[in-house]
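The complex appears here without one of its protein chains, the remainder shown in place.
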Amino acid sequence: MIIVITLLVLMMLASAITACIMKDLISAVIAACVVSLIAAVLFFLLHAPDVAMAEASIGAALVTAVFIIAIKRTKRHEE
Amino acid sequence: MTILIVFAIIIVLGMFFSFLRMLIGPTASDRAVAVDTITTTTVALLVLLAFIFERYVYLDVSLVYALLAFVGLVALARYLERGI
Partner (left out) sequence: MGIVGMIITGIGVLFLLLGNFGILRLPDVYNRIQAGTKCTTFGAFFTIVGIGILEPNWFWKCLLIAAFVLITNPISSHAIARASKIIGVLLCDKSVIDKTEEFKNEKGV
């Protein structure tokens, strides 16, 4: 089980760094979505299913949709 | 029970492959496809982990996960199509 947790934490860290350095903001939003999805699995592995459910619903769906609406109102590429 | 943990490790290794595509994908569509695949793989992983932990309640998490990640991906595809 430690191998699963190690791989998931590595993926989460690399995805968070990608979300910081990406110039295309849609790609950054997708990377942030992956951070939330993997965080939900990690909460699940810590025996906290209610927190995992809240993290999956808020992080994956709501934050992604709100960021996409905000990018649609402004512009997509960062200078 | 050991072979189920081996199955979980294999599934996470598969997630790592499509995660690499999410990092290096040239366009935003590639990244969206990779996230779609990661989501479907993770639903299977959560059901498998619920069986390993032997809790019936944990199946609800995978149901909520499948529903809401679907909503996020459809919103993303609607944005890419110019218009939400």
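Going by the order they are written in, the chains are A and B; count residues from 1 in each one.
Throughout what follows, a contact is a pair of C-beta atoms (placed from the backbone, for glycine too) under 8 Å apart; a residue touches a chain by one contact, two chains touch by 3 or more.
Not measured: the values here are computed from a predicted model.
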| item | value |
| --- | --- |
| Shown chains that the omitted chain touches within the full complex | B |
| Residues of subunit B (touch criterion as defined above) contacting the omitted chain | 3-4, 7, 10-11, 13-15, 17-18, 20-21, 27, 29-30, 32-34, 36-37, 40-41, 43-44, 47-48, 50-51, 56, 59, 62-63, 66-67, 70, 73-74, 76-78, 80-82 |
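Basically, only the chains that are shown with their structure count from here on.
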| item | value |
| --- | --- |
| CA centroid of subunit A to CA centroid of subunit B, Å | 12 |
| Subunit A - residues contacting subunit B, complex | 1, 3-4, 7-8, 11, 14-15, 18, 24, 26-27, 29-31, 33-34, 37, 40-41, 44-45, 47, 49, 52-53, 56-57, 60-61, 64-65, 68-69, 71-72 |
| Of all residues in subunit B, those that touch subunit A in their complex | 5, 8-9, 12-13, 15-16, 19, 22-23, 28, 31-32, 35, 38-39, 42, 45-46, 49, 53, 55, 57-58, 60-61, 64-65, 68-69, 71-72, 75-76, 79-80, 84 |
